[in-house]
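Here the complex is missing one protein chain, while the rest keep their positions.
Residue numbering begins at 1 within each chain, and the chains themselves are lettered A and B in the order written.
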Amino acid sequence: MQRLLALALVLPVGLALLGLARRARLERADFVFNNGAEVTSLDPAAISGQAEGRVADALFEGLTVKHPQTLEALPGVAEAWELAPDGLTWTFHLRAARWSNGEPLTAEDFLYSWRRLLEPATAAPYAALLHCVRGAEAYAAASADEREARWAAVGLRASDARTLVVELARPTPYFLALTSFHPLFPVRRKSLEHFQERFPESWQSEWMRPGNLVSNGPYKLIERRVNDRLRLAKNPEYWDAANVALRSIDVLAVEHIGTGLNLYLAGDVDWIDRVPTALVPELRKRADFTPAPYLATYFYRVNVTQPPLDDRRVRRALALSIDRRALCERILQKGELPSWSVTPPSLPGYARAEMLHAGDDETALERDRAEARALLAEAGYGPQHPLPVLEILFNTSETHRDIAEVVAAGWTSALGLEVKLLNQEWKSYLDSQHNLRYQLSRSSWIGDYADANNFLEVFVGGGENNRTGWRNERYDGLVGEAARELEPARRATLLAQAEALLLEELPILPIYSYVSQNLVNPRLDGFFANVQDTHPPKFWRWKRPAPSATEPDAPAPERRGKKRAR
Amino acid sequence: MMRFLLRRALWFVITVWAVVTLSFALMRGVRGGPFSSERALHPAVEQALAERYHLDWPIWKQYLAYVGPLNLGAHGARVLGGDGSAPFGGVLALDFGPSFRYRDFSVGDVLSQALPISATLGALALAWALVVGLAVGIVSAVKRGSALDLVVRVVATLGIALPSFVVAGLMILLFCFALRWLPPAGWGDLRHLVLPACVLGAPFAATIARLTRAGMLEVLSQDYIRTARAKGLSARTVLLRHALRAGVLPVVSYLGPATAGILTGSLVVEKIFAIPGVGTHFVNSALNRDYTLAMGVTLCYTVLVYALNTLVDVVYTLLDPRIELAEAT
Partner (left out) sequence: MSAQTASAPAKGDPRLALLAEAKSGRGSSLARETLRRLRRDRAALVCALFLGALGLASLFAPFVPLASPQVMHLADAPRPPALGSSGDPRWAHRVSLRFRLLEAPRSREFLVRTEQTLVALVRGLTGETARVFRSGAREETEALELALLYRAALDPARGADLEARLRSELASQTQDGKLHLRGGGDAGVELASVSAQDGYGALSRFDRWLVAKRHAVFGFYQLGPWLGSDAKGRDLLARLVFGSRVSLLVALCGGLVSVLVGVSYGAVAGYFGGRTDERMMRLIDVLYSIPFLFVVIFVITLLGEYRAELAELGIGRMTAFFVVLGLVTWLTMARVVRGQVLSLRNQEFVLAARALGASHTRVLLSHILPHLSGLVAVYLTLTLPAVMLYEAFLSFLGLGVEPPDVSWGLLAADAMDALNPLATAWWLVLGPALFLGSTLLALNVLGDGLRDALDPRLGGR
């Protein structure tokens, strides 16, 4: 009996110690940040999220790199580039860059990677970005047999190992920005083909393993533990290695926001990108919390296929009676801006349209709500004939719930509506949205690049991201025309007209535009708030004890052998 | 004994099959797919992904392929129309497939990384829960009605009553920020283990204490204990040799499911302390519709539960001679 009990006790403890002994201990990296979730993949073509993009930016590098503050294109693998006067032909001159295994990186690598991006079998979420290249869309749409023949017609060629020529199908103002975006990063053909041959079923889990992965960015992959961390180390083969200051970076995958904050406050993490909403008033008193506007909008999608929301007046009444100011000031509190548009403010070269409303002063809401009541009455709804119960769908999240509660309370008090909230977990929520099994649904859109088209093409009739059932030929026409328009000012006007139409029809109810929520160690340099909330890892460095204004593109000498003091 | 274990093995196969089939059906029955996201994929891309992961196959074929042992895909055996480069696959070939969410990992990779972590944490939590729970339960039963008993019961109740996330939050505030003794979260060295193991074990310790107390009280009133006392055996001998043996029976039968739960169901603790264990996968795989990982985790859990319950039954017969193994099956 006693022996049995003793065994029952010794066994687990022994197991535990064994488990501990097996663990390789990692020293704290030079820089640690929380990425919020385990990345889906490291394959730059296969990914789409912000978290994934950060890792890809560290491991790989495209033709250009974004300036950490202004986001303009800085030389990456390409040391120079020019656009022909026709506005269609880009020529990139590549530097003598190398892969992390020392092999040279050539224009052929880009051709291979971009072709791979277009290949349907790659299943790249951003494949369509490259459709601006001549012949690319037709290539992607062709059947497997025809594709080989079609490749010749695609406007991509390497005139020599160090020169890449890209011919566009139409002028694309944001093309240069695309070259620093992860879908257009190069992957090494030899590695991929080697693992595909050796592991026909499981190559995907083999070629991205630490040790197997060959990349070309400022950092390389050292270790990867699912749901824990990615350990990155400086890539000595990187062309600009002399200016990469951090020797190692840990990318944590901590999902719980409160835990992330705890780690930051304890000094175990240097940067977190999400903070608990309830603590924002407290955080705003701190210097290291610097929320800044970025390209993302929060709105409610409306299922316009069912009464009563098929009536434009009802949608407008709902849109008018949302107390955006209270939401931003009391719930969100980070400096979010009430939004009457679907595009975020401050898109370069674009004057956004707003839905008509009474104004932004204190009493505007009351006037808007009066109009809303009138609109409802006009649509035939009133005390005698109340609107049916409405339901707001949102995905499980404290903040979405709070927002929905405030919106619902507003509709109830201003319009006398009965509103229910429906909370679904993420995948069910997406499914409901996709299949139009909702009435009103919380949504958001984050821009990939600073262009209004990125937001407006979402609502083109039949688009996979439309998800409102709304279809308007004039709108589709305007967006299509803008895509073909060569002259930038005219293009912006067309897009603004489309936006105005969208905000007249209101298949979506705009609510606010996002701000970033970065909480960053103030000693970090080369990290700036910018409109895309993107922070290229190559420029990160610790400030030296004596603060000096260092230009990010005129970097300070590398700090060697110094461990950051806690 | 041998026969008992053989029968158990047979039932094991049936159980695993039933669980695989049931959870396969459940998983596929839930709405939403593994590849949906806020930014919906282009239909062509979605199609390509479905093809790669064989989600375009009829459901029965997916089921067969999942169970194995034959690979029904393009690389399967020649007889089945494949190219023969990878003839086997599926659970029977010990291949749980690729994870849908962690696309650079196979389910095997994910589990082999997460299981040891959960096991380490769970073992520590269980060890302290057992030691404290048994000791406290016995003392409280023997000193029934005393002030000590009352204190123990109140503390044990609070251990059960507060949700672990509240306990965790309080402990983090105290030990990480007020006293600065321990790191608030993460996984690396022994210091990272202390708080999670405490929080994870607390409700189990409290439950074990209560069960032990109840079991001991039950036994102490039995005739054979009185007889033993009457024989003039020392109180200690009666307690440890006779009473404890039967008194811990309820604890033993609780331990089976509890161990499985402590090893896998530590989701909240893992979340709050950022520990990359299996508990997270348990929930996330279901939420992410990561079919293969969800099935893999379920399978793991089934094997564990089954093995532990069998163990419990064996221990039961060892502790209580009145039960025969043949009956315990």
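Note that in this section a residue touches a chain if its C-beta (ideal position, glycine included) is under 8 Å from a C-beta of that chain, and two chains touch if they have at least 3 such contacts.
Quick caveat, the model's predicted, so the values are computed rather than measured.
Chemist: Given that one chain is not shown, which residue among B:Ala214, B:Leu240 or B:Leu318 touches it?
Modeler: B:Ala214
Chemist: Which listed residue (A:Ala37, A:Ala158, A:Leu192 or A:Leu279) would be found touching the missing chain in the intact complex?
Modeler: Result: among the candidates, A:Leu279 touches the missing chain.
Chemist: For chain B, which positions touch the chain that isn't shown here?
Modeler: 7, 11, 14-15, 18-19, 22-23, 26-27, 29-32, 153-154, 156-158, 160-166, 169-170, 172-173, 176-177, 203, 207, 210-211, 214, 217-218, 221-222, 246, 249-250, 253-254, 256-257, 260, 267-268, 282-283, 286-287, 294, 297-298, 301-302, 305-306, 309, 316, 320, 322-323, 327-329
Chemist: Could you list which residues of chain A touch the chain missing from the display?
Modeler: Interface residues of chain A facing the absent chain: 258, 261-262, 265, 276, 278-279, 281-283, 326, 330-331, 382-383, 386, 396-398, 401-402, 405-406, 409, 412-413, 416, 418, 421-425, 428, 432, 437.
In this text, only the chains that are shown with their structure count from here on.
Chemist: In the complex formed with chain B, which residues of chain A make contact?
Modeler: Against chain B, chain A makes touches at 1-2, 4-5, 8-9, 11-13, 15-16, 19-20, 22-23, 25-26, 38, 40-43, 46, 48-49, 120-125, 127-128, 140-141, 200-202, 204-205, 208-209, 224-228, 252-256, 258-259, 262-263, 265-266, 268, 425-428, 430-432, 434, 443-444, 464-465, 467.
Chemist: Can you list the chain B residues touching chain A in their complex?
Modeler: For chain B paired with chain A, touching residues are 30-33, 36-49, 51-52, 71, 73, 75, 83, 85-86, 89, 98, 101-106, 109-110, 113-114, 116-117, 119-124, 126-127, 130-131, 134, 169, 172, 176-177, 183-190, 193, 240-241, 244-245, 271-274, 276, 280-281, 287-289, 315, 318-319.
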